[in-house]
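Let me begin by presenting the structure, written as structure tokens, before commenting on it.
Shown here: the complex without one of its protein chains, the others still in place.
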Amino acid sequence: MSIPREKLLWMYEMMVKIRYYEETMEEVYMEGKTPAFNIGAGTVPGEMHLSNGQEPAAVGICAHLTDEDTVASPHRPHHHAIAKGVDLNRMTAEMFGKATGLGKGKGGHMHLFDPRVKFACSGIVGAGIPQAVGAALAAKKRGTDAVAVAFIGEGAANSGAFHESLNLAALWKLPVIVVVEDNQYGISVPKDSATSVESNHLRASAYGIVGERVDDNNPIEMYKASERAVERARNGEGPTIIEIETYRFLGHFQGDPELYRGEDEVPSLREKDPIDRLKNYILSEGLTDEVELTERENRVKALVDEAYQFARESEYPEPEAALEDLFSS
Amino acid sequence: MSIPREKLLWMYEMMVKIRYYEETMEEVYMEGKTPAFNIGAGTVPGEMHLSNGQEPAAVGICAHLTDEDTVASPHRPHHHAIAKGVDLNRMTAEMFGKATGLGKGKGGHMHLFDPRVKFACSGIVGAGIPQAVGAALAAKKRGTDAVAVAFIGEGAANSGAFHESLNLAALWKLPVIVVVEDNQYGISVPKDSATSVESNHLRASAYGIVGERVDDNNPIEMYKASERAVERARNGEGPTIIEIETYRFLGHFQGDPELYRGEDEVPSLREKDPIDRLKNYILSEGLTDEVELTERENRVKALVDEAYQFARESEYPEPEAALEDLFSS
Amino acid sequence: METVKKQRLLTGNKAMAEAIALEMERNEEVFVLGEDVGKYGGIFGSTEGLLDKFGPERIMDTPISETAFIGAAIGAAAEGMRPITELMFVDFFGVCMDQIYNHMAKIPYMSGGNVKMPMVLMTAVGGEYNDAAQHSQTLYATFAHLPGMKVVAPTTPYDLKGMMTSAIRDDDPVVFMFHKTLQGLGWMDQLDAAVGHVPEEAYTVPLGKANVAREGADVTIVGIQMMTVYALEAAERLAEEGINVEVIDLRSLVPLDKETILESVRKTHRLLVVDEDYLSYGMTAEISAIVAEEALYDLDSPIKRLAIPDVPIPYSRPLEQFVVPSADKIYEAVKEMLEED
Partner (left out) sequence: METVKKQRLLTGNKAMAEAIALEMERNEEVFVLGEDVGKYGGIFGSTEGLLDKFGPERIMDTPISETAFIGAAIGAAAEGMRPITELMFVDFFGVCMDQIYNHMAKIPYMSGGNVKMPMVLMTAVGGEYNDAAQHSQTLYATFAHLPGMKVVAPTTPYDLKGMMTSAIRDDDPVVFMFHKTLQGLGWMDQLDAAVGHVPEEAYTVPLGKANVAREGADVTIVGIQMMTVYALEAAERLAEEGINVEVIDLRSLVPLDKETILESVRKTHRLLVVDEDYLSYGMTAEISAIVAEEALYDLDSPIKRLAIPDVPIPYSRPLEQFVVPSADKIYEAVKEMLEED
């Protein structure tokens, strides 16, 4: 099973776009937080969970999705949102707390909703899984071939929601795919201090479904495993669990002192940067040259810059707007 | 692995005791509920979940437990309570709502607590599992060899509490045994309409622990599987899931119209009554004769009669007592 | 025709189920999921007869996985479907409240109104049949305190049908609490109030409006569901003694119909609030506070509250009867209020 050239290039530029988005956010987030870091201060206040290093999980499966497919994402949502095609300007404006944001500034970083591409996220660990099951149920009832993807971290696989949702999805043979991003940590707690089994794909046997493991943060293997899972889902063969080994280059959230991990841990992860590796692969396979890649990189980075500028230039909502949007009637 | 004679006879008389207790409750429960059935009327009001037919699960494992071991039971608790040695008089008085009851009449049928033998139950499906894990944690911290057993129905194995608790117990290698009583139904919902896997013992692989299946409601096989599980637990080898196929002779609760199951279903189950089968086994193996068995039957039945009499003759609590026992200070 | 309709009496549960059936016929996107809603017809009859009418694709029995199936209802509602999901007993909210209050209730607001949540969460409330601490609560305030969900609790069969119809048609999430005793089930207390006139056709009763169940000039009693029933009973007896009680059936906790309450208090100058929920931090507190804020000078005597005295519901009959307000206790409370001044 070989990957179409366009898909590979799409994955590459999307990973670059995500990384550039996050690196920009790293800087923007610190605006107004120096010299003294105050989580509530600055251009973008509140918690900030970035996805640098975890791009393969997002692009490998989103490469198989359309606007009709649903994605439910957790507290670390940017890579999924961008890969799913969420409106980047309004997403960024939301995190700036502006009236032009996806939620008019009411949601924030962990609460990005873009119904146009059926994207949602939540700050509650595990909570998105049953909601993805519900989207898949709606697709089945309506007879479409849409699928629903729930992204979670490896820590979320120990939540009750994981178990209940997979049992229900398997029972009803719903087109759901649970992608477990194993970045080794739930905040400061290592996977082996939280999870009683080697890899969460093994838990598929508890539901009589297929589980797949993608090692080494490999976007190409993620693409292939996702292709199989999405195909099964669209064919009415029910849910799949895919666990991908991935890397968290940054702290759990910005400002995390990271006293719980070794000095050399992150550097050694960064040496295996999935973006560099995919670039080398593309070039070594002669799928294109440096020039085109640079072109593509610049194009997506321009879109990111534009999004931040849009956010910056947008207005804050009127304070009284806080009382709106509770009920529609 | 052969079973000591005394254990077999103990299991037999305990099953008889449980059955007689439940059959007596069937009658007592109807006192004041005829001609018109009213759940809130009569000697014993409220919901009543009886265990007729499910005795093997309780006696097979309780045969290996002492007063220092903990049992957490669900909404259908009588067989577990009796097999664990809960004070029968006070247990019955509790269900009669009397001041002499285990909870002074505050708890009722689904809320029987006897700290002397470390027995508790709950009316919330799945809720007892984490509490059993906690008892096992206490045992480990205190360095005793006590174990904790959580009894649940097959329906409860689809609750989030099941997953979270087993992961935690496996992770911490705690002496916990989860006994899943597969009586085919969660109220009216058949197992295969609720559970995505054949048998819940298979779910042990999701936690890297041992799972065992006991077929055909067999008390002897339950005894053996439990012996292995309790030994592993006491040796610090962590939790076990045992699923036993069992039979629910009665409705989910008394008054259940049971429109959801076929006419001939219960009769065919009753033909395989585990008490008769164990009796035949004991006699065929020549472990004792009819005379001794009848003696034992009469002795335990007398204890049951005594318990109901105690409950009947006890006084109701003073209404104002409703305000007591909220806080100890 | 009219007269024929007037004869048409239904129990609470049949009225509810009828509303669901009519809406399911009108709208393909309405479906039901919950434990024992199929063959069993709902433990408290909320889906009686629906499986035969609509089949297992639209009346879906679920595993005992409240977080999963209520979360699934939320996910389906976000896609524009109109699920009705049942939490068998409100007492079980603790295993699934995150989906309910952090998602169902907040997603519309957090999305700036871009995601609608047109779903109904129906759940059985109430006690007085000795089902003890984990199966007898109403928890009205537990839901009403948390923003983003409409919380209704109809009393009469007429309102059960009309408000269920409104709830299903509403684009906002509605927590629909039905009282077990008011379902008129054959195996529970037989209550006149649990049977009533219900028109055959679909109709709506607004979700945010209280109902003046009885007019009176001397004292206002605010109650909901069984407490309304008891208040009306007490009012009868008090009327014989020349005391005219106005009874307000709240019907809806969110939105709360302040105006009807304030109007009544401005007329009677006395307020008794009765609740089958816990006393502290509950409905009786909210109603009292509103009056103390907005109609303080209209009060001729201190506000009185009757509710469960902050203990779990005990099992034993004399104990449960002691903690749950009754017609007698309401009667006594009103007498005391009038004697006090």
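Chains: A, B and C, in written order; residue numbering restarts at 1 for each.
Operating definition for what follows: contacts are C-beta pairs under 8 Å (C-beta built on N, C-alpha and C of every residue); 3 or more make two chains touch, one makes a residue touch a chain.
These figures come from a predicted structure and were not determined experimentally.
Novice: Please pick, from B:A72, B:V149, B:A204 or B:L278, the residue that touches the omitted chain in the full complex.
Specialist: Checking each option in B:A72, B:V149, B:A204 or B:L278, the one touching the absent chain turns out to be B:A72.
Novice: Could you tell me which of A:G85, A:G160, A:P175 or A:P274 touches the chain that is not displayed?
Specialist: Of the candidates A:G85, A:G160, A:P175 or A:P274, A:G160 is in touch with the missing chain.
Novice: Among the options C:I100, C:V152 or C:M227, which residue touches the chain absent from this view?
Specialist: Considering all chains, including the one not shown, the answer is C:I100.
Novice: So which of A:V86, A:V125, A:V230 or A:I282 would be touching the chain we can't see?
Specialist: A:V125
Novice: Since one chain isn't shown, list which residues of chain B touch it in the complete complex.
Specialist: Residues in contact with the chain left out: 70, 72, 101-107, 111, 113-115, 118, 120, 122, 124, 127, 129-139, 141, 148, 160-161, 164-165, 167-168, 171, 324-329.
Novice: Using the touch rule from the top, list residues of chain A that touch the missing partner.
Specialist: 36-40, 45-47, 94, 97-98, 101, 103, 105-111, 122-126, 155-156, 158-161, 186-189, 193-195, 255, 259-260, 316-323, 326
Novice: Counting contacts across the full complex, list the positions on chain C that touch the omitted chain.
Specialist: 67, 91-102, 105-106, 109-110, 132-134, 141-142, 144-148, 253-254, 256, 277-278, 280-286, 288-289, 291-294, 296-297, 299, 301-305, 310-312, 314
Keep this in mind: only the chains that are shown with their structure count from here on.
Novice: So which chain is the furthest away from chain C, centre to centre on CA atoms?
Specialist: Comparing chain centres, A lies farthest from chain C.
Novice: What's the distance between the Cα centroids of chain A and chain C, rounded to whole Å?
Specialist: Their C-alpha centroids are separated by 41 Å.
Novice: Please report how many Å separate the Cα centroid of chain B from that of chain C, as a whole number.
Specialist: Using C-alpha averages as centres, the distance is 35 Å.
Novice: Identify all positions of chain C at which a residue touches two or more other chains, and write them in rising order.
Specialist: In chain C, 62-63, 65, 67, 95 touch at least two other chains.
Novice: Taking each residue of chain A in turn, which ones touch at least two of the other chains?
Specialist: 160-161, 164, 167-168, 171
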